[in-house]
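Missing here is one protein chain; the remaining ones are kept as they sit in the complex.
And now, subunit A:
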């Protein structure tokens, strides 16, 4: 693997454009746009303050830079470097900012989640959405970009608002049966909305696009519940990772559990376990139903080897502090491969920041704090 020179960045703001041509990085208050192939600097923009959040628009023409301290959002155009746009939220403050799927609207969440302001870059029109919920994942856009689901909390009750992204028309507004809605996610086909409760209650609700409740799922009571939820790309499966270190998969026809995966400390039922043999102490390991892989080497220095461990393998488990809230146990990250054949999960307090599958579904990239690991799946195996 070849690596380029190191580029500076702050706040981990470094994103490749959706069309894959440009690379944008933020260095303090500057926005640097490079060409991906040559890594030449194409554009350089200067923002008014240190950039807290940076996002490409869906058509790769605009870049959003949000400065939460100042309550400012600046939008830059690649085609026209002279074009500028500044959105000032004023006294009300800014907590989060994001693009709409069409790349022409910006949604700003004000401080204290007082409201969500929808700014249109086409018409300079403003829309307000009241009572947005401050939760793990309160806003989600459907994959085709037509609908937006927003969690609302009004009078100590949870609601879901479905907006049509064309004109921000409120399509549906319905109450959910959750105690404290923690997140929502559209299915990839845009017809089902999965809504889950906070960790105090294991509850996953499935609503259809028009607001009907299709099904509910609750694996157990009292113990800490859902930690993460992920749809399979084919919309056939819904994977629910919970604090009891288990992943449960629901099927889209009956919305009943079809299987569950466990993450025991001693592994003896998988095919191969790769363990990194390194001079430095191993950082952590990742668990998957089929392969067990530890973190990879750093970019340059230490060479690492992978040796196949004989089963059963004992994984070093750090017992989390039970007194702390939101303990670092349970399945925190779930990722389906693109062909829905594999599911990668991260259990426990391992230092894995993100799991991402390659779009062909063959390989997986694990990103840690200081390490990067690229795993290739052996596609000859015909396992689920």
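The rule we apply is simple: contacts are C-beta pairs under 8 Å (C-beta built on N, C-alpha and C of every residue); 3 or more make two chains touch, one makes a residue touch a chain; residues count from 1.
Everything below uses one rule, namely that contacts and distances are computed from a predicted model.
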| request: Have a look at "SSX family member 2 interacting protein", "Myb-like domain-containing protein", "Elongator complex protein 4" or "Sodium/hydrogen exchanger" and point out the UniProt protein name belonging to the hidden chain. | output: "SSX family member 2 interacting protein"
| field | Residue of A:8, A:154 or A:169 in touch with the missing chain, whole complex considered | value | A:169
| Which of A:223, A:259 or A:356 contacts the chain that the document leaves out | A:223
| Full-complex contact with the absent chain, from A:49, A:111, A:177 or A:362 | A:111
| query | Tell me, which residues in subunit A touch the chain that this view leaves out? | reply | 58-59, 77, 82-93, 102-104, 111-112, 117, 119, 121-124, 126, 146-147, 164, 166-167, 169, 171, 189-191, 199-200, 208-210, 222-224, 253, 322-327
